[in-house]
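Read the structure below first, then the notes.
With one protein chain withheld, the remaining protein chains of the complex are depicted in position.
A, B, C, D and E are the chain letters, set down in written order, and residue numbers restart from 1 in every chain.
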Amino acid sequence: MEDDDEFEGEVKRFLYVNRKAPHGTIYALETLETVLIAAAFDQDVSMVFIDDGVYQIKKDWDTTNVNMKNFSKTYRALDGYDVEKLYVEKESMEARGLTEDDLIVDVEVLSAAELSDLMDAQDVVISS
Amino acid sequence: MEDDDEFEGEVKRFLYVNRKAPHGTIYALETLETVLIAAAFDQDVSMVFIDDGVYQIKKDWDTTNVNMKNFSKTYRALDGYDVEKLYVEKESMEARGLTEDDLIVDVEVLSAAELSDLMDAQDVVISS
Amino acid sequence: MKFGILVNEGPFTHQASDTAYHFAKNALAKGHEINRVFFYNDGVNNANKLSEPQADDRNLVKLWSELAVEHKLDLVVCVAAALRRGIKDELIPEGFRISGLGQLVEAGIEGDRLMVFGD
Amino acid sequence: MKFGILVNEGPFTHQASDTAYHFAKNALAKGHEINRVFFYNDGVNNANKLSEPQADDRNLVKLWSELAVEHKLDLVVCVAAALRRGIKDELIPEGFRISGLGQLVEAGIEGDRLMVFGD
Amino acid sequence: MMLHTVNKSPFERNALSSCLRLAKKGSGILLIEDAVYGALADNAEGKKLAERNGDFKLYVLGPDLEARGVADKPLIDGVTVVDYGGFVDLAAEHDAVQSWL
Partner (left out) sequence: MMLHTVNKSPFERNALSSCLRLAKKGSGILLIEDAVYGALADNAEGKKLAERNGDFKLYVLGPDLEARGVADKPLIDGVTVVDYGGFVDLAAEHDAVQSWL
């Protein structure tokens, strides 16, 4: 990320909250489209995956037989857009029997209590 | 209902299953529109209200301040269309602290076990 | 066997229309008949021919349209639900037609099974 | 105070657009500013001028349109979400315009609060 | 402090329970649309919420209670009823707003 002094004081903390499973609804895909655009605005962008949202970053999607778009690798591309702050709730992972090995991207696993502090410190929260 | 011999063997049991609260989504209203049309076909029509669907027939709606359509009295009009089989699940009522006095129409309150038998005997189930 | 199909959600936002399409296609492939596909609630949004998905995504409006033409399917868009949502004649793709809710009840009466796909 | 508003569902099927409209109207009545209303996901279906609800029901497309004209609101329909769903120039009512997702991010940066209404 | 809005019936979905798990103590929580049933004292979900009303400031949208015919039902302790104008005030008074959909 560049060091833009001109943006000082204008950088806001944007949080994208993902709580829905992929494919059953389009929210995972369309939120991802927003995040990619948001990256161009040099804001402080974070994404959190909680509840069924953790399934959005489950690896090994094969959408051939449902004939829907496989946008799984876009999560991997986020890093190239300087979107590096990805958080997952530990409790949501555990309830779903998922471990970090199941995920397609590197994320930081936080407890509900830690996530609570992080989410409360945001300026703009876009959820779906 | 007329005694149409010509329909013999063609009368099917149609069940409309209502599980969603009113107003948050349109399903209550649009299902009701279907039931009114269905009545003209001289089929054996039943409606069941389970889960948040029981709130569809809660009396005393006042939609003035949300500026949405108040279609509550349509439930009362069903009787005039010969749609007389309305069933409510006892367990859903109890979880929501509702009694028959709360309802805008006369219904038959059935236990989950009784409803289970009734629902299983249907030919066509339209749910929302 | 004669299947009727009810689609209650629009394309893309919910998977309902996709699942209904795969069901219809596979039923036909197995030699079953589809006596009608009825689009209700937001399902009427499947009948908007202006829909233009990204090149690497499926085009559900086109898929339904082509399936209808190929198999002479009756795709009916509910007039009441469609009016509310602004789906009118000028938007209706080939293979779809606008009609009343009676067509749904009729599909239930005349078919052997009615399948409901929604949210 | 400057509010941005995001509407993620179409009219009628979900209450989101109604609630957003009441919020916007009341914010304006209290002297606040609405820097933008952004329509995303199925929210783009609020921008279909062919919508014709029953006479005894509210007409959300018209209500948004009139609010925009009266208060010079900026109602932006997301181009990507709209293309997918067949909401194109010929359907866009007065007071709405089609633009990119950057307009949503900008509304978040420039406003004091971003309000999200969806399903 | 943040304002959290919840618009889903707690009987049908997990939105309210996730909000209660993840909202910071002391936050405001406003129940709107189908979530207003969660503010009623006489049902199972309202009773669950009542156990947490020391942790949050609870609000419920009056027009949505009226529309559903439950404006006369007893609310759980400590819930404040607001109208759309009050919703605007709450959004302005808090530092940011999160919607639980």
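Definition applied: contacts are C-beta pairs under 8 Å (C-beta built on N, C-alpha and C of every residue); 3 or more make two chains touch, one makes a residue touch a chain.
Fair warning: this is a prediction, and the values are worked out from it, not measured in the lab.
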{"item": "Missing chain: touched chains present in the view", "value": "A, B, C, E"}
{"item": "Candidates B:30, B:51 or B:102 - the one touching the absent chain", "value": "B:51"}
{"item": "Hidden partner chain, residues of chain E it touches", "value": "11-14"}
{"item": "Where the missing chain touches chain B, by residue", "value": "17, 19, 50-51, 89, 91, 112, 115-117, 119-120, 122-125, 127-128"}
{"item": "Touching residues (missing chain, whole complex) on chain C", "value": "1, 3, 8, 15-16, 19, 22-23, 25-27, 29-30, 32, 112-119"}
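Definition applied: only the chains that are shown with their structure count from here on.
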{"item": "Intersection of contact partners for chain C and chain E", "value": "A, B, D"}
{"item": "Contacts common to chain A and chain C (chain labels)", "value": "D"}
{"item": "Pair joined by the larger number of C-beta contacts - D-E, B-D", "value": "D-E"}
{"item": "Chain separated most widely from chain D, comparing mean CA positions", "value": "B"}
{"item": "Separation of mean Cα positions, chain E and chain B [Å, integer]", "value": "28"}
{"item": "Rounded Å distance between chain A and chain D, as computed from the means of their C-alpha atoms", "value": "25"}
{"item": "Sequence positions of chain B contacting 2 or more other chains", "value": "23-26, 66, 68"}
{"item": "Of all residues in chain D, the ones touching two or more other chains", "value": "8, 12-13, 15, 22, 41, 54, 57, 114, 116, 118"}
{"item": "Chain-chain contacts as defined at top", "value": "A-C, A-D, A-E, B-C, B-D, B-E, C-D, D-E"}
